[in-house]
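So the structure is just underneath, and the comments pick up after that.
The complex appears here minus one protein chain, its other protein chains still in place.
Read from first to last, the chains carry the letters A, B and C; within each, the first residue is number 1.
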Amino acid sequence: MPDINAVLLNCSLKKRGDETSSTDRLLAEVAEQLKKEDVGIDGPIRLADENVLPGVTSDEGSGDTWPAIRQRILDAEILVLGTPIWMGHPSSLAQRCLERLDAFLSEDDEDGRMISYDRVAIVAVVGNEDGAHHVGAQLFQGLNDVGFTIPASGMTYWVGQARHKTDYKDLGATPDDVATATAAAARNAAHLARALAKNPYPAGDKK
Amino acid sequence: MPDINAVLLNCSLKKRGDETSSTDRLLAEVAEQLKKEDVGIDGPIRLADENVLPGVTSDEGSGDTWPAIRQRILDAEILVLGTPIWMGHPSSLAQRCLERLDAFLSEDDEDGRMISYDRVAIVAVVGNEDGAHHVGAQLFQGLNDVGFTIPASGMTYWVGQARHKTDYKDLGATPDDVATATAAAARNAAHLARALAKNPYPAGDKK
Amino acid sequence: MPDINAVLLNCSLKKRGDETSSTDRLLAEVAEQLKKEDVGIDGPIRLADENVLPGVTSDEGSGDTWPAIRQRILDAEILVLGTPIWMGHPSSLAQRCLERLDAFLSEDDEDGRMISYDRVAIVAVVGNEDGAHHVGAQLFQGLNDVGFTIPASGMTYWVGQARHKTDYKDLGATPDDVATATAAAARNAAHLARALAKNPYPAGDKK
Partner (left out) sequence: MPDINAVLLNCSLKKRGDETSSTDRLLAEVAEQLKKEDVGIDGPIRLADENVLPGVTSDEGSGDTWPAIRQRILDAEILVLGTPIWMGHPSSLAQRCLERLDAFLSEDDEDGRMISYDRVAIVAVVGNEDGAHHVGAQLFQGLNDVGFTIPASGMTYWVGQARHKTDYKDLGATPDDVATATAAAARNAAHLARALAKNPYPAGDKK
């Protein structure tokens, strides 16, 4: 029984029943590295298979499947947000996820801290050719706004050469540099989540 | 003698001899909160008064004053990067700072970790009217790339209403929400820097 | 019968049956200015009331209402993309719209040009407190990638002071600076759309 757990979200536009997702490949590599750090794994949750309604509250009513996803996020110490790059941006499903997490800004735990505090987030980004740094920037800022801590070297990504069409899922062996980054993000996330479990942020005026 | 220290960088375009800087006001408020957390303060260093040469190495040669700034960054456990918003972006001096920090990617400590590891970064952003979230996004991603850890709620900022000309330095009392965010960023930075001092990131394959 | 037409898209997360949208107020002001320039108006189309499926093709199959929206975009000379700011970013519905427009990259007109050529796009952005420049940046780049031309001063926006909760729909009179920007964006869009109608881009190797 692991002492800490990670939940993985896949913001691919593809449904699971359809062809496989490049984001899934990179998330599987992150999960593999997290397991080496004795972290329990929940997911990946494929958002395209869910019904996450538009809105910025924790429950948008009838048919909304976000409440269960939200609980799995709160049950884990690590959030791994995986997204493809479209038009150079996080996918619409990744942005939808940030919009729903926005509700954390007004949700406190029993100590009066934002409900997400002491949790760590890392990101996994894949695209054909360009955009990983910017996608990482947007996700880091959004996740940090809603209370997550970002460990050193907290992003792993792959993109191909300009205007190429290769998908990460169709790439041969994982490039060494990508594997190294994936391992570092996972190792640092596990380490930091345990450090925060032992040393929770103090209460104070909430942001 | 404090157990941890913070170095503050002011990326205002204004020279110190000229009119005062809004970024300085917000940085002074961050420093005040850090002192409440028993953190020692170095700076703010006004980059417009320095001669940080263009380039991406740790020493760009004759006249370059970055090497001394770099050492002060490494001597501190917390980096507070303060910048105004111009055109919706971090100032050219903030980007210059990121370009020079880029050298950390190939600099290791004695354990083979990136030289900046175990250090925490927060950002302080001021503008007349718009752009703080994006500036925070760019700075978080850049600082995280080069090894800094971002604590929960790691940004404080002020902007006015659309197309307004008010400067933060000319504002009356600090708005409560800004003061709360400043205190949270400082408190979380101090807490996380101490947690990482007790629990340094493990060595591993460097990113 | 106007010689040129504009289609307006509202990427608010709110359904039309629910409370009114701030984006709608700003779009109504854009429409008013476009009418002064003798431009015909189609919309606004509220995307939250549509069923725009995830994907990057022009028709994602059963239930997808994008094909009809896409046709209305192609039937107009001007696209006005209106979005709220969430987490500092374009709404998930605005990103969804860009993802679906991505298909234009491989769709040619009879002259071998990208199908969207000679069309002009402007953006209208509203948020409580911050993010308009970055949202404009993302939308300009995405829309330009898929063939739209951006007229001078092609954005109008409103945001309030940092951490404020005021909605544009609840603001009293429209601030003069916002009205001026709205009029300029509309005037320049109408002018440029007519200039391109008289002077269509030449054929050539498609991007």
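Criterion: contacts are C-beta pairs under 8 Å (C-beta built on N, C-alpha and C of every residue); 3 or more make two chains touch, one makes a residue touch a chain.
If you're wondering where the values come from, they're calculated on a predicted model, not measured in any experiment.
Only one of the listed residues, A:3, A:38, A:75 or A:177, touches the absent chain: A:177. Here one chain is not drawn; of C:5, C:141 or C:166, the residue touching it is C:141. The chain not displayed touches chain A at residues 87-88, 129-134, 136-137, 157-163, 175, 177-178, 181. One chain of the complex is left out; on chain C, the residues touching it are 114, 116-118, 133-134, 136-138, 140-141, 144-145, 147-155, 180-181, 183-184, 187-188, 191-192, 194-196, 198-199, 201-202, 204-207.
Looking at chain B, the residues touching the absent chain are 13-14, 48, 54-56, 86-93, 95-96, 98-99, 102, 138, 141-142, 145.
What we mean here is this: only the chains that are shown with their structure count from here on.
Annotation, chain A versus chain B: rotation angle of 180 degrees from the Cα superposition, expressed as a multiple of 5. Between chain B and chain C, the centres computed from C-alpha atoms are 36 Å apart.
Centres computed as Cα averages put chain A at a distance of 30 Å from chain C. Each of residues 133-134, 136-137, 181 in chain B touches at least two other chains.
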